[in-house]
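The other protein chains are all here in position, but one chain of the complex has been omitted.
Right, subunit A next:
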Amino acid sequence: MFSYCSDPSTLDTFRWFSCYLTNGVHMQFYLSFLKVLGLLAITAPVALAFGFLGAMAARARFAPLGWLGRGYIAVVRGVPDIAFFLFFVIALDQMFEWLRHKIKCPDWTEPIRRGNDFLVCPQAKLPLGTSPEWVHEAYAFFLAIITFALVFGAFAANVLFGAMRAVPRAQLETAEAYGMTRRQTFWRILVPQMWVYALPGLSNLWMVLIKATPLLFLLGIEDIVYWARELGGTKTPRFTDFPHPDWRMWYFLFLLVFYLAFTRVSEIVLDRVMRRLTHGQATMGGEAQRKAAA
């Protein structure tokens, strides 16, 4: 990074650290923070959408749809995250490849499963074996988002399902009395009012999601915890210009500060959202706001 970094062993402490903290591996460490934040930013809305669909399906009057929704919530909530991450991602990847294989290589005669090997024709590989490394990484990232969204979507579905039932029955009856259809009642009365009941549960999920990102490494994505462990490990002078003893404690301390700061910011934002949603609601919070204003 800096011109004086060519021989770090001769530098004073401050300059040594200025070189150490800006070398290539550390840049990848910093990049992994962006990766994690990006993953959260994409996963949260997608998971919420999955949850909303799941909750809608679970309360559908058409029975098979109801079973589907309830089945999704029950199965995904019941399977341990780590098992889900190990099994589901490989299965999903193989399913994509199998589908592409059927479309792209109809005259391939050799079996796909050979002993332990899973072999599709080279054109059906996802991503293609020839793709540059970033395509592979983007694909892994995409699989990670789907998996996270499915897992957290199931929890969100349960939260939203409960929230939809918590909206006072009187509100819905009034809507019906005004002659609204079921669809109108759902979108105009139920959905706008349910968020205030859903938010405490959803905010819990968000906090858990923030801290679940180390599961990323199971999917081959180098997240912040992987790099902290890798960088903090003892480095002997033979293989690096920056030898140091076991510094994992310091790296993990930094992660601790990062996670605490991040969850604190989240809390502040969620509090604001809660205040907004409470406005004009027939809840204790809404009543308190009304009295304070009056």
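Everything below uses one rule, namely that a contact is a pair of C-beta atoms (placed from the backbone, for glycine too) under 8 Å apart; a residue touches a chain by one contact, two chains touch by 3 or more; residues count from 1.
We adopt the following convention: contacts and distances are computed from a predicted model.
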item	value
Name per UniProt, for the chain absent here [options: "Tripartite tricarboxylate transporter TctB family protein", "Nitrate reductase gamma subunit", "Small RNA 2'-O-methyltransferase" or "Polar amino acid transport system substrate-binding protein"]	"Polar amino acid transport system substrate-binding protein"
Which residue of A:Pro64, A:Gly115 or A:Gly179 touches the chain not shown here	A:Gly115
Residue among A:Gly66, A:Gly201 or A:Gly220 touching the omitted chain	A:Gly220
Touching residues (missing chain, whole complex) on subunit A	23-25, 27-28, 86, 90, 93-94, 97, 114-120, 122-123, 125, 128-133, 136, 217-218, 220, 222, 229-230, 233-234, 236-243, 246, 248
